[in-house]
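Down below is the structure, laid out as structure tokens.
A single protein chain has been removed from this complex, and every other one stays in its place.
We call the chains A, B and C, going by the order they appear; numbering starts again at 1 in every chain.
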Amino acid sequence: MESKFDVASVRKQFPILEQKVYGQPLVYLDNAATTQKPRSVVKRIEDAYFGQNANVHRAVHLLSQQATEAHEAARVEVQHFINAAESDEIIFTRGTTESINLVAFSFGEAFCREGDEILISSMEHHSNIVPWQMLCERKKMHLKVIPIDDNGCLLFDEYAKLLSPKVKLLAITHVSNVLGVENPLRQMIELAHSQGIPVLVDGAQAVAHMSVDVQALDADFYAFSSHKIFGPTGVGVLYAKRNLLEQMPPYQGGGEMIDQVHFEKTTYNKIPFKFEAGTPDFIGTAALAEALRFVEEIGLDKIAEHEKQLLDYALEKLNQVKGFQLIGKIPERHAIVPFLLKGIHSYDVGLLLDKLGIAVRTGSHCAQPLLERLGMDTCVRASFAFYNTTEDIDRLQAALNRIGNMFN
Amino acid sequence: MESKFDVASVRKQFPILEQKVYGQPLVYLDNAATTQKPRSVVKRIEDAYFGQNANVHRAVHLLSQQATEAHEAARVEVQHFINAAESDEIIFTRGTTESINLVAFSFGEAFCREGDEILISSMEHHSNIVPWQMLCERKKMHLKVIPIDDNGCLLFDEYAKLLSPKVKLLAITHVSNVLGVENPLRQMIELAHSQGIPVLVDGAQAVAHMSVDVQALDADFYAFSSHKIFGPTGVGVLYAKRNLLEQMPPYQGGGEMIDQVHFEKTTYNKIPFKFEAGTPDFIGTAALAEALRFVEEIGLDKIAEHEKQLLDYALEKLNQVKGFQLIGKIPERHAIVPFLLKGIHSYDVGLLLDKLGIAVRTGSHCAQPLLERLGMDTCVRASFAFYNTTEDIDRLQAALNRIGNMFN
Amino acid sequence: MNIDEIQENIIQSFDEIEDWMDKYQLLIDMGNSLSPLDEQYKKPQHLIEGCQSRVWIHASYKEGKVYFEAESDTVIVKGLVYLLLKIFSGRTPDEILKADLYFIERIGLKEHLSPTRANGFTAMLKQMRNYALAFKLS
Partner (left out) sequence: MNIDEIQENIIQSFDEIEDWMDKYQLLIDMGNSLSPLDEQYKKPQHLIEGCQSRVWIHASYKEGKVYFEAESDTVIVKGLVYLLLKIFSGRTPDEILKADLYFIERIGLKEHLSPTRANGFTAMLKQMRNYALAFKLS
């Protein structure tokens, strides 16, 4: 395979990839769960702790000013990364899950009443299901689910039928974390907007693999996690349109999210601070900015191209494995290969792959309803990042062949 | 001053303390806002990212197992640090603020009804005020406030009078972040419990300065932030008694907090996972454990002793500064000196101290109602950690003298 | 043979094998040789659900001894179950309750004992002890 960027030199930036597992060089194919970090990200953390660590937004002293500047510069970096109109529309959270919970609460308080509906799809991650179930339970609302076909593709006509004035929000994943299928967001959002329905996009599995433009998508909310895009754990992003954020009440109280606090009456700060209660993870946000710069320097186009080649290569190679069953025939698949080995439980497959130095994920991938719909309890998922190579795939293929032989 | 531990060698573990600010060696006296990090904590972060970074609780592969073990070992470390009965009673959050918001929501949902009351004190940080105001607004409840005297000490008799069957929870700070005053928690909790009222303690300003035993206190909830105890930003702790946690509904949905997800009905995981939605900051928790080990190795008794000596020394020295006005005459003060310089705005004081290399905090310290009660808008706060020295105090004293002269 | 002798036997047969994959091959072979659980026992009340796999277990008590039958949907867990039955089935409740199960760690499979709930193995072990206790008190 010819790749447009030098994967070997990119890999050098990820020390963990040199590690051995049970004596075998690590093949890390669990990137959809979390990604590895380049040196620059970890160095940023170290430099920040040893050079400019002080609480942000609060003090007049130099360290605090530097920390605040780094934190706010990270907001601008994120803004540019997803092409938001203003940096005030970027809210830092702990992760995709918290971003969605924030919307479920605050949007729910502002806009939802008994009898209203929230629309999601059958392929959502639990983090884009449970917050809505909790909202629906609290407010006596209904959760409606867009069905998918047997391949895992969303049924657009069914979606269209489910739209109604009762629907207060569509919450949909950009890319499925099990199937890698990309949803037709532009058309979906256009249709929802034509009926005045705002749309939240769960971008957890998209941002590391394709260039995202929230304005072009016209998404009202867009959520993702730093740790899935080569950044630190503990940080997430919620993009939201100003106009919605301004109408929504705060989610958590305390710290810098206030304007004036009196026991009788408290007024809130302006956005984004209204939604950032407590000391933010200002070291984490600075490190996330570093990760985004790392990705931008490689270029998402090159990343997508490399991953596409990897995926094609993987499908070709793995299809040669006896008993290999790819899950879902999908036209546009991103960086994820979900599969079963016929007659072998995926737990056994994952466990033995580990002993051969290959990290994949098995189980229900926090998407039980999707697996149930596809008629299975668990599956194996190999998921890529730009640092993966065709050799990784070769190792996977060889390992699966070997494992297959162990069960006969 | 003679100290029982070698502050010079301890300081070597904190590279940031060697930094220069405007050409002057840094004197960091803003520890109540956030603390600096020892090498071991930052090294732990680096080692974890480059050695065992994988999503926790989810996969069968080795990296994930190692990350999970480290994360769960951190829970046990926290348990021992505050002497909780079980590690299941330790919930990881983003910080004190989120811990309190979690309780305000989940306890509120489980136990509070229209007309009920929440009791707080006049000296609370905004993070222990606003969440309760939001709860009270949502549930049409009332926030009651225990008054303080002119020195900032809680009026115990008034507290006793405010207890009633309507009070569903007392939420009180362990140590005030402005005054450094410690509240008589044992007596307060005993009295509250005698009337069946559970107690949440905001421990943000306590844990780095004294040994905390949640069982001895008999606190029902205890919240603190990693970044205020030499650990990383973005991590916090909520201790809560099992029996309460089991009765409370989850706060956020998604990820590992579930047992089974069906669109019709979702069941939740057991504690602590029920309250930890989404990918936790497993690198942060491991680094927090490292910070707690660092503190334990020095020993909180020694730390308290050193800080007491520092405080005495500071009060003696600063009282010699012309126009120095200590805020609050308090018997038991911890590591915090709040003051005004007569006739000089605290913003001007803080700004000029910064130019002399001294970092303090000025403003209302996220405790506007307290400052209002004490008859001021802002004040200057110098706050210590164990790595501060008498030389730091000398520098502060000299700087204040110099600043005083600039305004005449 | 008593429980510890069986454990030593097991440890020895795994110790002879160097390669990880060969150890697992042995476990798989053991799993495949486990006699299937009678369909009547594959009911929810006998099910122990892990996050990724399931174990069904049935116990009976005859003449002071506990007999276990069990099965799992994954072959590797079945292999572990095979070993457990070899050790526990046909023992008195006291033997079971007093036993110190060290073989799992010694053969390098302690990951299966991790508190994460990937497989139902740990829960099954607990369940076997519960059965023993219940029979003892009955």
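Keep in mind that, in the parts below, a residue touches a chain if its C-beta (ideal position, glycine included) is under 8 Å from a C-beta of that chain, and two chains touch if they have at least 3 such contacts.
The model shown is predicted, which means the values in this text are computed figures rather than measured ones.
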Per the touch definition above, residue among A:E69, A:E86, A:E137 or A:E296 touching the missing chain: A:E69
Touch with the omitted chain, as defined above, among B:Q79, B:Q205 or B:T378: B:T378
Residue ranges of subunit B at the interface with the undisplayed chain: 22, 344-348, 351-352, 355-356, 362-364, 378, 402, 406-407
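Here, only the chains that are shown with their structure count from here on.
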Far-end chain from subunit B, centres as C-alpha averages: C
Chain centre separation (subunit B, subunit C; CA means) in Å: 46
Rounded Å distance, subunit A centre to subunit C centre (Cα mean): 39
Of all residues in subunit C, the ones touching two or more other chains: 52, 118
For subunit B, residues contacting two or more additional chains: 60
